[in-house]
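Every protein chain except one is present and positioned as in the full complex.
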Amino acid sequence: MMSMPRLTTLAAALAFSSLACAQGQPPLKVGLMLPYTGTYAALGNMIENGFKLYVHEQGGKLAGREIQYFKVDDESDPSKATDNVNKLIKRDNVDVLVGTVHSGVALAMAKAARESNTLLIVPNAGADAITGAMCAPNIFRTSFSNWQPGYAMGVVAAQKGHKRAMTITWNYAAGNETVKGFTEGFEKGGGKVIKDLTLPFPNVEFQALLTEIAAQKPDAVYAFFAGGGAVKFVKDYDAAGLRKTIPLYGPGFLTDGTLEAQGTSAQGLLTTLHYADNLETPRNESFRKNFALNYKANADVYAVQGYDAAQLLGAGLTAVKGDFKQRDQMLYAMGKTVIGSPRGKFAMSAAHNPVQDIYLREAKGVNNEYRSVAVKQLADPAKGCKMSQ
Amino acid sequence: MSRLPDWLLPTVAAVALAALPAVLTPYLHDLVVKIVILAIFALSLELLAGTTGLVSFGHAAFYGLGAYTAALTAAWSDSPSLLWLLPLSIAVPALYALFVGALSLRTKGVYFIMVTLAFAQMAYFVFHDTKFGGGSDGVYLTNKPTLKVGSTMLLDTDQRLPFYYFTLGALVFTYALLALLKRSRFGHALAGIRVNEQRMRAAGFRSYGYKLAAFVIAGALAGLAGFLLALKDGFVNPELLSWHESGAVLLMIILGGLGHLRGAVIGAIAFVLLKEALSTQGLVGPLAEHWQLTLGATIIAFVALLPRGLIGIGSKG
Partner (left out) sequence: MDLATFLVQCLNAVQYGLLLFLVASGLTLIFGIMGVINLAHGSFYMVGAYLAFAIAPLFGQNFLLMLVVGVLLAAAFGYALEWAFYSYLYQREHLQQVLMTYALILVFEELRSLLVGNDVHGVAAPQWLAGSIELGALMSYPVYRLFASAACIVVALALYYVVNRTRLGMMIRAGASNRDMVRGLGIDIRRLYRIVFAAGVALAALAGMIAAPMSSVYPGMGNHVLIICFVVVVIGGIGSITGALIASLLVGAVDTFGKVFFAELSGIGVYVLMAIILVWRPEGLMKRSY
């Protein structure tokens, strides 16, 4: 017997596809601007697969509209971003923009989306400004703001009784924003950040700063790195013997997608993120199963974000029965909808950033396992956003 | 043997470019503007590398500086005027070029290449790592400058068509300026320095001064290109100063053919169109995602078969 969610989805898909036959609408053009080459290529792939999985689960259509994909490789290069996004907006005339991973590129996309009034769904880039100073009715994000996981970890670290913390990250916007979040959460709980360490991006020679940490002897260290840098940092931290003496914390990116490479060095690490691999909900389990079935790989947070981007779009389209031209109603519905995500339910804040539970996870084996909810329904402060709901 | 006058082809090209907006789709319109801006950037490097023989691997610093000056100072006023924004966006890169050139020109050959890279990296890190320029995510330019006389609007760079002609005008100006320079005594001196600096010095030319002048002019023109880019995109980012960008403009002039102004323009066009063609699904299908492979192979083939660059096609050698 097919599971309930599957059956309802199939029924819904049949109902809507018959509706579409009646209306005969052209396919909806979705432009994917993601990194297909370079350091973030793996993330780009995960996001795309997540997005396509949801559409596939709906029978290949969203609210009866078939989806036609256009892809552009953004190369994670902000200086080419405006030209690349215009390929989708002006050359391919897409209805919906989905992208991207790198915040600098996403900021260029946000500007272009605002100016052309194209619907933009951001499935990863965490720059606070996207749902802050650059917020707009047609810009949504289904991932996180850099501030969110940082703040949650700060709260957790303070709760654990740590009083003096040091932070370490790359000197760029994402690093600075997440550290600011941590500092806010930590100092609210009575702690004090004694020193912020940074190194230039993408430098990965951490030894000098690890020595500095050892010399200052804080109670805890909050670190943000991603990808190859995260692997090296965690290994270096362990090899320097610091894991035994000074607890290490970080946002989920420190250990997401990198546990296999990090090996024993990462075991037991506590991180905060809006997702954990083994969330024992039916929604997450069926999602992970379907993902593994279709793509022969384990889903990660990036796949979830892509999946939810498609869900968000689907919710908007359903509210207007596939008639994309009813933009205002569609955008309103998207702003009000509650997404049944594999991460748990979440809704959009007034600035269109997810208001979501941030989980505390522990690295075990090759998974980040759920331990508890660090902060419930955390909303990004959306500094500078002028939208009112 | 009759030869077409040198100015004929460029003039025809300029006229053709002026007529294009009538037939271009919005996307192609933007693409042409981008190519024109890159052509100005490439021409500025051509003066330095092609004419004077000074290969700089840090030319993007001036390009980026022009863009950042425009973006950061445009925020000073609600309606900035071209009358001060444009000269300022050229003056700042020119000043940095004076500083960099004065120090770098003490070295030669590959060491010169690396020193120019060093100074570009310094500028890059100032914009990327500090709050001075808005940080690594970049900065927006929202108040596009205008040219007003009293209350009459002469040029509003926020409008597509005026901006197109403004940019085209900048290209024509740059090309004409460099063409005149090359023919002048100054230009001949630069060429002489490229061929044999010792001999020029023996003949009484103070080569250091000439090289420095070329360096500053090149920096100023690169700044002009950067200024236009900032206006076009409304967004500037530290990556504009990166060595990847410096490498790209070097590639353009090598691809087009060193030593000729036409080469710089052709190289810019070819570089952009090649990359565009190889990454468009509509043209190469599934190969589009593997554009790095196809672009790399194409460049190798080009250099192997056309050692003098694209302008070497059809010439008698």
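Labels for the chains are A and B, by order of writing; each one numbers its residues from 1.
One rule holds for everything that comes next: contacts are C-beta pairs under 8 Å (C-beta built on N, C-alpha and C of every residue); 3 or more make two chains touch, one makes a residue touch a chain.
All of these numbers come straight from a predicted model, not from anything done at the bench.
Engineer: Which listed residue, B:Ala18, B:Ala91 or B:Val126, touches the chain dropped from view?
Structural biologist: B:Val126
Engineer: Who touches the missing chain here, A:Gly64, A:Gly257, A:Gly316 or A:Gly335?
Structural biologist: A:Gly257
Engineer: Which of A:Gly189, A:Gly227 or A:Pro381 touches the chain that is not shown?
Structural biologist: Going through A:Gly189, A:Gly227 or A:Pro381 one by one, A:Gly227 is the residue touching the chain not shown.
Engineer: Just to verify: which one of A:Ala136, A:Leu197, A:Ala319 or A:Met348 makes contact with the chain not shown?
Structural biologist: A:Leu197
Engineer: What is the set of chain A residues that contact the non-displayed chain in the whole complex?
Structural biologist: 37-39, 41-42, 45, 171, 197-200, 202-205, 207-212, 214-215, 227-228, 231-232, 235-236, 239-242, 257-258, 260-263
Engineer: Which residues does chain B use to touch the chain missing from this display?
Structural biologist: Counting only chain B, the missing chain is touched by 49, 55, 103, 106-108, 110-111, 114-115, 117-119, 121-122, 125-126, 128-130, 243, 247, 250-251, 254-255, 258, 290, 292-293, 295-300, 303-304, 307.
One rule holds in what follows: only the chains that are shown with their structure count from here on.
Engineer: Express in whole angstrom the distance between the two chain centres, defined as the mean CA positions of chain A and chain B.
Structural biologist: 37
Engineer: For chain A, which residues count as touching chain B in their complex?
Structural biologist: 36-37, 70-73, 77-79, 81-83, 86-87, 90-91, 103-104, 107-108, 111, 115, 127, 129, 171-173, 176, 200-201
Engineer: Within their complex, state which residues of chain B touch chain A.
Structural biologist: 25-28, 30-31, 34, 125, 128-129, 135-138, 140, 232-235, 237, 239-240, 242, 244-245, 279, 281, 288-289, 291-292
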